[in-house]
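Apart from one protein chain that is not included, each protein chain of the complex appears where it belongs.
By letter and in written order, the chains are A and B; residue numbering begins at 1 in each of them.
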Amino acid sequence: MSDKKTPRRDFIKLSAMTLGGVGAASLAIPFISSMNPGKDTLALASTEIDLTPLEEGQSLTVIWRGKPVFIKHRTKKDIEDAKNTSLADLPDAEEDSARVQNDKWLVVLGVCTHLGCVPLGQKTSDTKGDYGGWFCPCHGSHYDTSGRIRKGPAPTNLPVPPYVFLTDNRIKIG
Amino acid sequence: MKKLFFILFFLSSFNTFSAGSKIDIPKYDWSWKGFFGTYDRASAQRGLKVYREVCAGCHSMNYLSYRNLGDLGFSEDHIKAIAAENLILDGPNDEGEMFERDGLPSDKFANPYANDKAARAANNGAYPPDLSLIVKARPKGADYVKSLLLGYVDPPEDMTIPNGQHYNKYMAGNLIAMASPLSDGLVDYDDGTQNSMDQMTTDVTTFLAWAAEPSLEDRKRMGFKVILFLVVLFILAYISKQQIWRDVKY
Partner (left out) sequence: MSSNDPQGYKKTLNSPYTGFKGWVDSRLPLVRMMEAEYLKFPVPKSLNYFWSFGGIAMFCLIGLILTGIFLGFHYKPSADDAFDSVERIMRDVSFGWLIRYLHANLVSFFFIATFIHIFRALYFGSYKAPRELVYIFGLTMFMLMMATAFLGYTLPWGQMSYWGATVITNLFSAIPVVGDAILTLLLGDFTVGDAAVNRFYVLHWLLAFAIVGLVVFHVITLHMTGSNNPSGSEPQSWDETVSFHPYVTIKDLNATIFFFIILAFILFYYPNILGHSDNYIKANPMVTPAHIVPEWYFLPFYAILRAIPDKLGGVLAMFGSILALGLLPWLDTSKVRSCLFRPVWRYCVLLFAINFLVLMYMGGKPAEGIYVLISRIGTAYWFLFIFVLAPLVGFLETPRQPLSITNYLRSKKA
């Protein structure tokens, strides 16, 4: 094996191995990518809701990404109560203004942050708990008119999903 | 060399394995054929119109969703409008009842019939096949579909056509339950293209070909890159092999 040949031989081998490595890595991409949610799942990843049928005081439940979302058309009293709460009274302190884009409409995930039950309060006949919002029957968590935890074992407020107002009466969640 | 011979021999004999019909199907020039073919989107859009106005009354398109039409160049708003023109069965609602609502882009194309039996009942016992895969589900694919649509010619004089059947030159057995669905000028095209039988059959077949294989363009594009890569890799590997084996003496 002459020294003259070795650098050229090594170059060919090196480029072959590098190219092979690039090929192997590129081969992995489609396989890993196939594990992502499919296009049909992604198509259901956002939902548009028409708010016009919701009267003041009424609540609507929609399914978004497999979970319930509560949409409440809040009354003036609901909004006042939400805004007049002192942060010291809140186990998970959050201003109401940080949780709504338009005071009239509250959009929260209807999943109790304790262990995942769906709280009561959507129907007018439902109990709303001690704070006028929602009450979780599983372990007794009480949520207020801004969906914040007030009493009970739940650690955090009902999460607010990402949403935008497409028009004054139409929102897109997700 | 011997290895190459065997591989090519295997591959060249495959078209003899399909037990296809003995009827000669004319070959057409499709825009997606060949190594760099693509779907003619304008043609496919016109084909969609033909499908919706002529075929969708009886033939379902179960594997297409309205959102897939974005691939053909339709805007999101246009797709929402097309979807909303259809009624989709949904439910049960809180009263436990099924209800109908306007279609959404995420819905699959609405089925003209509630189920297969309803489809048969409405068509004299004949089932109008789903068209999502029809181009892949027939030997000679697109050529066959277009030929069939153009194949409603006069039957030979001595042949009696049973009631409910029609003579078709390209259907296996020459009898088909579907009457000729198309005629000159049947569908008006928005882009003003001449709506001859030949044009409409080309357009609807293009649409159906896309519906059966939407990934075709991605596939061919990837194929070019992959084969180019492999050829380069092969050349490098071949040179490596020659170099490594050079010092093997006898």
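We adopt the following convention: a contact is a pair of C-beta atoms (placed from the backbone, for glycine too) under 8 Å apart; a residue touches a chain by one contact, two chains touch by 3 or more.
No experiment lies behind these values; they were computed from the predicted model shown.
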Where A:D10, A:D40 or A:D130 are the choices, the one touching the absent chain is A:D40
Sites on chain B contacted by the missing partner chain, in the whole complex = 2-3, 6-7, 9-11, 13-19, 35, 63, 68, 129, 132-133, 136-139, 141, 172, 212, 214-215, 218-220, 222-224, 226-227, 230-231, 233-234, 237-238, 240-241, 244-245, 248, 250
Had the left-out chain been drawn, it would touch chain A at residues 30-31, 33-36, 38-41
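The rule we apply is simple: only the chains that are shown with their structure count from here on.
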So, in whole Å, the Cα centroid of chain A is separated from that of chain B by 39
In the complex, chain B touches chain A at residues 65, 67, 105-106, 229-230, 232-233, 236-237, 239-240, 243, 247
Give every residue of chain A touching chain B within the complex, in rising order.
-> 1, 5, 9, 12-13, 15-16, 19-20, 23, 39-40, 43-44
